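Note that one protein chain is taken out, while the other chains of the complex remain in position.
Per-chain residue numbering starts at 1, and chain names A, B and C are given in the order in which the chains are listed.
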Amino acid sequence: MSAPFFGDLTPLRYEGPETDNPLAYRWYNPDQVVLGKRMEEHLRFAACYWHSFCYAGSDPFGAATLERPWFGGDAMDAARRKADAAFALFDILGVPFFTFHDRDIAPEGGNFGESLRNVRSIAELLARKMEQSKVRLLWGTANLFSHPRYMAGAASNPDPDVFAYAAATVKNCMDVTRELGGQNYVLWGGREGYETLLNTDLRQELDQLGRFLNLVVEYKHRTGFTGTILIEPKPKEPTKHQYDFDVASIYGFLCRYGLEREVKVNIEANHATLAGHSYEHEIALANALGIFGSLDVNRGDPLLGWDTDQFPNNVPDMALAVYHVLQGGGFTTGGMNFDAKIRRQSLAAEDLVAAHVGGIDTCARALLAAARMIEDGKLAGAVQQRYAGWQNPAAQAMLAGKESLEAIADRVAQGGIEPRPVSGRQEQLENLVNRYV
Amino acid sequence: MSAPFFGDLTPLRYEGPETDNPLAYRWYNPDQVVLGKRMEEHLRFAACYWHSFCYAGSDPFGAATLERPWFGGDAMDAARRKADAAFALFDILGVPFFTFHDRDIAPEGGNFGESLRNVRSIAELLARKMEQSKVRLLWGTANLFSHPRYMAGAASNPDPDVFAYAAATVKNCMDVTRELGGQNYVLWGGREGYETLLNTDLRQELDQLGRFLNLVVEYKHRTGFTGTILIEPKPKEPTKHQYDFDVASIYGFLCRYGLEREVKVNIEANHATLAGHSYEHEIALANALGIFGSLDVNRGDPLLGWDTDQFPNNVPDMALAVYHVLQGGGFTTGGMNFDAKIRRQSLAAEDLVAAHVGGIDTCARALLAAARMIEDGKLAGAVQQRYAGWQNPAAQAMLAGKESLEAIADRVAQGGIEPRPVSGRQEQLENLVNRYV
Amino acid sequence: MSAPFFGDLTPLRYEGPETDNPLAYRWYNPDQVVLGKRMEEHLRFAACYWHSFCYAGSDPFGAATLERPWFGGDAMDAARRKADAAFALFDILGVPFFTFHDRDIAPEGGNFGESLRNVRSIAELLARKMEQSKVRLLWGTANLFSHPRYMAGAASNPDPDVFAYAAATVKNCMDVTRELGGQNYVLWGGREGYETLLNTDLRQELDQLGRFLNLVVEYKHRTGFTGTILIEPKPKEPTKHQYDFDVASIYGFLCRYGLEREVKVNIEANHATLAGHSYEHEIALANALGIFGSLDVNRGDPLLGWDTDQFPNNVPDMALAVYHVLQGGGFTTGGMNFDAKIRRQSLAAEDLVAAHVGGIDTCARALLAAARMIEDGKLAGAVQQRYAGWQNPAAQAMLAGKESLEAIADRVAQGGIEPRPVSGRQEQLENLVNRYV
Partner (left out) sequence: MSAPFFGDLTPLRYEGPETDNPLAYRWYNPDQVVLGKRMEEHLRFAACYWHSFCYAGSDPFGAATLERPWFGGDAMDAARRKADAAFALFDILGVPFFTFHDRDIAPEGGNFGESLRNVRSIAELLARKMEQSKVRLLWGTANLFSHPRYMAGAASNPDPDVFAYAAATVKNCMDVTRELGGQNYVLWGGREGYETLLNTDLRQELDQLGRFLNLVVEYKHRTGFTGTILIEPKPKEPTKHQYDFDVASIYGFLCRYGLEREVKVNIEANHATLAGHSYEHEIALANALGIFGSLDVNRGDPLLGWDTDQFPNNVPDMALAVYHVLQGGGFTTGGMNFDAKIRRQSLAAEDLVAAHVGGIDTCARALLAAARMIEDGKLAGAVQQRYAGWQNPAAQAMLAGKESLEAIADRVAQGGIEPRPVSGRQEQLENLVNRYV
């Protein structure tokens, strides 16, 4: 059943590329088999509470523009109306997953206990709704950044009481996530960073963060939660400098605190580009380091310096991202989450639905392109051929540490080794990619 | 003795802030004691061969503009004239150290052996010159990026012969560095990165880099070299994406290949800002992670997106960098290297000398400011006070891992913990800093 | 009289560089004569309502953190309490000017008429307060960006009713500004830009903006307002692309609509750097084009891509800005406005006061440095000498258009003209600047 906000919209259908219907899928066909797996299982789409049901259209220079029937009135009533609308959207979109922050689904209470009860109460409502819907929980997370208590960080706060408060909040949110069958639990370090080094003890804050994450991992194991713990990289905003800057930074952090086998990353396109990396770089690097987990697919604007969180719409760009996901073996517990917000001028319910349709179709079309790349094999073949020299036993031995620097130097000096450059073929490979997209 | 290029310039003197002499130090007074140590010992300045004697003024859109008496003619003759000029400058500046790439001091030969002999031959000349000069070697390094053979990387090259060639080159350069009494050996991953992911195997290249660096460390220990092995972070340029992106990335890389106790970082101001970090951030982070080594002090232009390598001239900015160096205990084997190039319109010998004078005075003035910050203690005191809560035994226990997530959650729920935000006082601390600079 | 918010703070005094008092001026000494004019007359500081009294500490990821006694309750009552606090701060700071948006001083009403009456009512209160204070009005402006009606622009809105509404609002705000003795009237094109070209008619919107500005100028003349009409450049944020991108863009816009002699620019440091320009570039260019008007002195963070609006604190940077203001003849109706916001963690009243103290002292110190540059004359002398060749009669004739391209070509071919490059002396000039700051 659709809530009134979405009018009489019924679940969207796949109608193929030629359809004129703006509220039908042109490329996303859940049951279509691609590389031996159904599209739905490949892409594991999730709609999110956060931007789609909590964002009211304000920006640093302007007030809310989006009028939603679930805003206003008694806070718990509003939370229930919001849940109705959210599940209506999930059903209209036909996405297999959803995601939330604790604060998205239930209001802050007058004290910790009341906040906790609010979340529990709505979580029970969600559980009932999930019984009547096909949607499952991709991940839950705790909002440790909006409330003023977190203005100087949650786990990295100079006040240990804030650390404790954040820890208690995460415990509750992990419980709820586990009980709702969540397949992952995410930590986004919204305020885990600093505004100015002048008042910051970097080492102390890193140690706090390391402890916090270990608490989470220990609790996961104690409670038998089988989902994946995910960290989401972001370089800056809201803070001047966030500790979880990018995939490489997080990997170092995980090593430092003994967690590199316990925690994986949830990579967002917009955060990747704000850190100066392409989306596919972050995915490929996470694969190389063994910490790839899940994706937020919202893009930034390459000409703007803040988080615009736009729905993805560039198929060639997304195709490379999906290609690297597939090259790494595809998702296990992760998926593609639309942590994307409609523009503040997109007032209508139809805008919200259409935005998801466009994003989902972009990803589906990207999957088809990436599958063609893989089936054809020319792209991977070109890479393999480029490194073929390393398959020689002598090269393998050198890489395995069986030759000292002196021995290598002797070999070069005496063997007359004079390497000859060969073409990197970048443009030819770019052309090749354009055959598939 | 000054070479003709520098005319009749004699060693520069400290003349104090009021002097009108553009070729005298206004702030750098080597023997002045600051925080119990001579300025010279604090700052450990180095002039560099690379930009000061090899850069000819070309840029991607224009030809060489700088005419130097040591350019042209027989390559080995030119190298000897260059050495004369370099030592003349070192003596004029009175800096205690210099730095070089192998290719800076001696020309590429027709094959590996000849290149090696060229370097050895000039190294012997440098050794003789060092006997007659007070200047010592801060570090040596190998140029593994200018020659076409390295166009696709040195250690990370798809061709194992290039890896071997680079390894042999580094061995030679380490030998020369050790023999000249170098206090560090630096690796800058000029081409260790990729131009396009389409032809790149990230994991393979990282493994190659890890092996390469281990070869270097093993060789260091075998030869009894007591200097520090340094890596220099840089995020991009010349490649689209460099593996040694920033301090945090390097830390993760070192952990992955078991080197976090063996290798430290040489941080450049310009590279820090290109990576999206402040210089002081990179220094503070390296301190926090225990991998701080040395500095290149050349700055970028915050409005330009490439490596401008300008001489530092903003005292307040540099003061914060030096403050963090001092907070970390100051330099051990490291120092402040002027990897800075004069503008291509700065044609005169006097420009080259004056550029160093300005940079050295900027750093000296920054040292005086940083020393005042430390002596006054208010800045560090404000930080200490901000984290004071963590000195409580309960907080210490929580940080030490003696309390589970459940126990913390219980404590919050039952204890009625409701943290109250306190001011971060950023503007007040910025004002405080302005008292010292 | 100070409002309770500022406790028992009394007007700040100049106590000189050595004072330990964080709430005293160390450099700003209003009556000190610099280059023949009192500091106060040079700098013409203004405090602003907008950030200092309306900003509550929220950001895109977090709720309000700043609790102010003038927030909440009946909106007009709150506006009056706010005016009390604002004038208390003005008096404490001793700044000669203040600035406001209509919406800063008075709340939006239920309809246009009520909004208008709200503004008028508070304006009368301000007038009475101004009688008892030394503070005067630097400029007023209308907030045409916060209300949802302006989400797609004010003058550039696709809906002509919004254009009309904005015009009516500006008329009212101009009236109030004139009646309060404002020395300028400012237009900041908050939403005058686009979010996506896909729904935008650039030419139509530019024509609307041109008409709007002409309406303002015509009205100014009709009402005998003798202040200056100012436009404030900003490249992006809140919109993806703002029409008033930078000084050069605005100059072209003014020419297109016949306004280049009627309108000047109010240049903000943060907006300059977001557009890819240095602050001093924008000032120097406005001087060169004859459209320099006034300054907002708030800086950005060169490593962040959004408007951080921080209080200025880098003296060398500000000194170059002030140098160019003085080179252009100094302010006439303009001044230095602190359109700067304290960090959201700076909760205390003392933070707000100290932030202004730091910013004011930075500007005062910059003035002293710039005055030294001018008195010494070496900097201007170096520029003059560099272009000295253009004083030759032949060069003057060529520049005046008295020689054709053919004639010049003949002269070059026959005269054997072969220009020789001379040093640009950049580093030497940078060193020279460092003598003054």
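One rule holds for everything that comes next: a residue touches a chain if its C-beta (ideal position, glycine included) is under 8 Å from a C-beta of that chain, and two chains touch if they have at least 3 such contacts.
Everything numeric in this text was worked out from a predicted model, so none of it was measured.
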Chains shown that the absent chain touches, full complex: A, B, C
Of C:A56, C:A75 or C:A382, the one touching the omitted chain in the full complex: C:A382
Chain A residues that touch the omitted chain in the full complex: 22, 26, 65, 273, 276-278, 302-303, 311, 313-317, 342-343, 345-348, 350-351, 354-355, 357-358, 361-362, 421-428, 430-435, 437
Chain not shown, touching residues in chain C: 111-113, 116, 148-149, 151-152, 157-165, 167-168, 170-172, 195-204, 206-208, 211, 214-216, 218-219, 222, 235-236, 241, 245-246, 248-249, 251-253, 255-256, 260, 275-278, 280-281, 284-285, 287-289, 320, 324, 379, 382-383, 386-387, 389-390, 392, 394-395, 398-399, 401, 404-406, 408-409, 411-413, 416-422, 424-426, 429-430, 433
Chain B residues touching the omitted chain (full complex): 57, 59-65, 145-148, 150-152, 190-191, 195-196, 236-238, 240, 274, 301, 303-307, 343-345
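Simple rule for what comes next: only the chains that are shown with their structure count from here on.
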For chain A paired with chain C, centre-to-centre distance based on mean C-alpha positions, whole Å: 40
Where chain A and chain B are represented by their mean Cα positions, the distance between them in whole Å: 35
Multi-partner residues of chain B (at least 2 other chains): 276-278, 421-422, 424-426, 430, 433
